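My questions will all concern the structure given below.
Only one protein chain is missing from this complex, and each of the others stays in its spot.
By written order: A and B. Residues from 1 in each chain.
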Amino acid sequence: MADAGTLTSATALEDADRRKAWGFVAPALLWTAAFFVVPFAFMAAMSLWKREGRELVRVWNFDNYARFFSENALFQGLVNSLEITVIVTVISVLLAYPLAWIIAERVPKRLQRMALILAILPFWTSYVVRSYSWLLVLSKNGVINQMFMNIGLISEPLELASTRTATVIGFVHFFVMLLTLTIYSNLIQLSPNYRRAAADLGANAFQTFWHVVLPLTLPGIMTGAFLTFVLCIGDYVTPQILGGNNELVLPQIIMLQLGRRADFPMAAALSIVLMLAVTVAYVACARWLKIERA
Amino acid sequence: MTASVTIENVSKIFGAFTALDNVSLDIRAGEFIVLLGPSGCGKTTLLSILGGFQSPSAGRVTIAGKDMTYVAPSKRPTTTMFQDYALFPHMRLVDNVGFGLRMRGLAKAERDEKALGFLDLVGLKASAGKRPHELSGGQRQRVALARALAVDPDVLLLDEPLGALDLKLRRQMQDELKAIQKRVGTTFVHVTHDQEEAMAIADRIVVMNQGRIEDFGPPSEVYMRPRSLFSAGFMGEVNFVSGRVAAADASSARVETALGSLALPAQNFTASSPKAGDRITLTIRPEHFRADDRAEGPTVALGEARVAGSAFFGTHYRCHLQPCAMDTRALVAHLPQSASVREGEIVPLAVRAADVVALPATGGHA
Partner (left out) sequence: MLRKISASVLSWTYLVLVYAFIFLPVAVLVLFSFQDGRLPVPPFNGFSLQWYEAVFADRKLMAALGNSMVVALASSVISVLLGFLAAYALARYKLPGSALQRGLLIAPMTVSYLIIALGLLSVLNALHVPLSLMTVGIGHVVINLPLCFAIIYASMGDHHINIERAARDLGANDFKVMALVTAPMLMPSILAAFFLSVTFSWDEFIIAFLLSRFDVTLPVEIWSMLRSGLNPKTNAIGSLVFLASVAVLLILELSLFGRTKKQ
């Protein structure tokens, strides 16, 4: 009899607990559902409608996607995005790894934190302002052009701003800082005994790096590279400020749809395309993005 | 291969802290030496200097007759087995073991063959294609051993390799280490804080404390004839009884203690020769007490004691005996299984004079 009593009171407590827990997690879930899931689903639905003139035609169709593949102006946006993003990712990793390595290895331990903070300090300018500052450097009357003209290297100012190169420079500037941070934290987590063991067994500095350090930090690099890819391909600000109107990237084209024409369906369709590009990249990198247990 | 190691007057100072203080040691080729001591005694620093991962502040390290004091780890004929094994997680076992051979330029077929041979030596040939994370702690440790031996070092340095294993596995690995060392003949220098482990595997034990060597010798010597109070206390349970040398000559000395007076052979004064008037401390191991008169060989009577408490430990009774003559801490004694010990009982204390070691009262060392 006592058993039956305690059993029911135990489950009663569990039920009360469960209700409490649902109560705690509900606000966050509801917010995400209402302001993320629903809008996303709505946008996916809208990509299958279309805008004719000023009317929103709620007829299911794939017109927007068809237009994307057929109209060069639209498709080229994706191509440009992918090209720029890959170039930026590669250059940023190649520049950031040595920097992270030097800070982790060559800089005295007590100065490493300071060196790292210095390396990411410009991160604290506003994102919009940072792209603008590159304009100051790269534009026709900017720092570089004036400097080159003063020392007589060139007679006419170079077209540096409003080019794909400027966009790449702007992106690389940001992502080198981000990647230095992630690669550095990856490097210092590596047990020093791995390097000691390699040296102990006869490896010189290069061999230790090539056979041991690099393979073991590769997952960290891939994670950073993936993050770079995702942030870069979806960015509107830097290409808009530094890229000019020549080779538009997909975010810029999406924003154009919203402009005067307010073509939400098209914008939605292009956004889905952008998401798919990111998903493909994720699947490709998934092997390295798995968190390995030590 | 194998080589002798000579450590001459090595010191290591970190700012205000002296990790090693003028340490000298002669290790014979093919020996299994154990550096034993509590944390902070300098044993790991010494091992690190032998491996080339640190340089001494002063002194010299000679391996196989060549001065290796400042030679880099990759160029020394030593390899180290690290405490956390440091197996390369991204390589298969056979590639881990073959890594050193690869660095020496061996072709793939040849080094794979050699690597498999060493994996076989430690009983893991069947797992050659696995990765370290698929193995247990004990297995990883064997791979680390195989990897260290694969490059045929003269000296193998082991940094507390058995610390992470449970008792049963540890005992098993101790036996295996000893067997493998005998087989390959390499000089092993093994660091541990566990005196039982040291006695189980060492040819000679180096007892260290606060950067100095307290004692050095085969396990039986270090245990039964310690040369410092620290060494006596560290190697096992011991009773300290203070006394004074009343008279001394070349072959024996008479010592006065609160428990009585006894004559000790001169060689029982392990630290220095006895002189009349010296203040000394006698070290008596618990198992050396004889509670009754039926003992082997001549004994010295040390008065009587009251059994203050006892616990049965299977192989013996561990008793606290409160001497009637002394008003100090009770003595710890191990009485045989057959003895009858009841609390409150008065038992006679007796020891064999040959078992008692006398050390200077200040605890000086050899």
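As a working rule, a contact is a pair of C-beta atoms (placed from the backbone, for glycine too) under 8 Å apart; a residue touches a chain by one contact, two chains touch by 3 or more.
Since the structure is predicted, the reported quantities are computational estimates derived from the model, not experimental observations.
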| item | value |
| --- | --- |
| Visible chains that the absent chain touches, using the contact criterion stated earlier | A |
| Residue in contact with the excluded chain [from A:77, A:224 or A:251] | A:251 |
| Footprint left on subunit A by the chain that the document does not show | 17-18, 20-25, 27-29, 31-33, 35-40, 42-43, 46, 95, 98-99, 102-103, 106, 117-119, 121-122, 124-130, 132-137, 139, 141-143, 146-147, 173, 176-177, 230, 233-234, 236-237, 241, 251, 254, 258, 264, 267-268, 271, 274-275, 278 |
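Just so it is clear, only the chains that are shown with their structure count from here on.
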| item | value |
| --- | --- |
| Residues of subunit B that touch subunit A when the two form their complex | 51, 53, 72-74, 78-80, 82-84, 86, 88-90, 99-100, 103-104, 133, 147-148, 151 |
| Residue ranges of subunit A touching subunit B (in the complex, touch as defined) | 191, 193-194, 196-204, 207, 211-212, 215-216, 292-294 |
